[in-house]
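With one protein chain held back, the other chains of the complex are shown just where they sit.
Right after this comes subunit A.
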Amino acid sequence: MITTLTPADLPEHAGSLLQQGFRLALVAGHDDGDRLRAVYLFTAAPDRRVELHVPLDPDTPEVPSLARLSFAAGRFEREMHDLFGIVPTDHPLPQRLVRHFHWPRGWYPMLADAGDPPEFGDVDGPYPFRTVEGPGVYEIPVGPVHAGMIGPGHFRFSVVGETILNLKARLWFVHRGLEKLFHRRTPEHGIELAERVSGDTSVGHTLAFCLAVEDAHQLAVPEDAQRIRAILLELERLYNHITDIGALCNDVAYSVLNAHSQRVRERLLRINDTVTGHRLLRGAIHPGGATVTALPDPRELAAIGADVAEIVALALSNTVVADRFTGTAPLSHDQATDLGTLGVVARASGLTTDARHDHPFLSAEFPRTTHTRTDGDVLSRFLVRAEEFTSSISQITSLADMLGGRTSATAPVTTGTGRSGVGIVEGWRGTIVHRVELAGDGSLNRVKIVDPSFFNWPALPVALADTIVPDFPLTNKSFNLSYAGNDL
């Protein structure tokens, strides 16, 4: 459902949607040539989607801020301001978000006439970190270059003794202009970009992109293709969840379990390779269908499931590991709801959000995974992953059964006129949303990508309040948010 509004009507409509239990899933700016346009996508379970389109005057592009209605809206608006120059009026925190302070003032990279990036300069001064003052308070700056193999993020801890008073996570160090790269590509050529939005979420982002393109074309995809896609989505969940389970053990120096998790991960990557010809599951999903070279062997997956169950049991039977996990960095149900967290993080805090059930693309229904512990601490996030691992294996097994050996299915691709579409997928981190607009010739006019990390990053400092500094790496790993998916 699409409604076009004037800026003045926006807060009322948005407020009433939020009241009805919708969440703000995506906000995108658009440059339509003669005017600018802001698009707000609201979603709710069961699969309901409402779009509010707000055309704007290109000379004074202003929208009333929704930051007081929804926390996520405030961040989306800052992003839109940085990329399109659309000003959210009356925003409580109007400073830059995506573009760092050395980007020139008044240059907005997503506008059609933006041109090449200009020279960097120190135009708006240093980033205004909140300084915490008081006896014994000191700051620990970490990053953006880290000792391990992780993305670039700068963390500024304000600490008393070892207790964290305030943490500011500064991201967006490597803006790639990814959304702009989609511009003027055909959807088929957009796949290679979608696969690389976040390296460990190839399937999640590619699938969301394809669902959005198919939605724009009103294309009915064969059920077999959706089943193959669902299998690939769960395979991606498997190898990432076991990596995290091992990494959490490694962060409390219980490295023997990490060694075994790595062994299991390697087995899963080799299964991925036999299924798609690519260890990270690339190249199998395309608009209209999916093709694999083989289906995963259920017996091998069952053996892996037993292996992982043993790893999890060994981890939790070690009292020191259990002590380090239990009660560490809790994110309460209320905090998780207010911040709009998604995926593993949300479910560990007791939320039931899961796009596989709220926005299913598959007609077969699987029961929701029940989670035994939802206290929002590191242990809950560890267990949510372990429990999802088990249910993913059983889903793959029954989906493979339904497919009965068929490894390919494709709908005839129609080249329709310019329309827009939305794709919603539960990736292994959480709900991924893509929204595409097609031009008259069927090429991509605008692709907006929302990774769940965009919603979950602000939850990390909240969970860390009153946690001790040496527990930060463990907590960070239990969230395991994407830098690349966040910084497009």
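Assorted remarks:
To be clear about the criterion, contacts are C-beta pairs under 8 Å (C-beta built on N, C-alpha and C of every residue); 3 or more make two chains touch, one makes a residue touch a chain; residues count from 1.
Keep in mind that, in the parts below, contacts and distances are computed from a predicted model.
A chain of this complex does not appear here, and its UniProt-recorded name among "Glutathione transport system permease protein GsiC", "ATP synthase epsilon chain", "Formate hydrogenlyase" or "Cytochrome c-type biogenesis protein CcmE" is "Formate hydrogenlyase".
When the whole complex is considered, the residue among A:R78, A:H260, A:R347 or A:R429 that touches the unshown chain is A:H260.
Residue A:V252 is the one among A:I86, A:L238 or A:V252 that touches the chain missing from this view. Considering A:A44, A:L69, A:V142 or A:V462, the position touching the chain not shown turns out to be A:V142 (whole complex). Remark: the omitted chain is touched by one listed residue; of A:H30, A:R229 or A:R324 this is A:R324. Listed by residue number, the positions of subunit A touching the unshown chain are 138-142, 146-148, 162, 249, 251-256, 259-260, 263, 318, 320-321, 323-324, 468-473.
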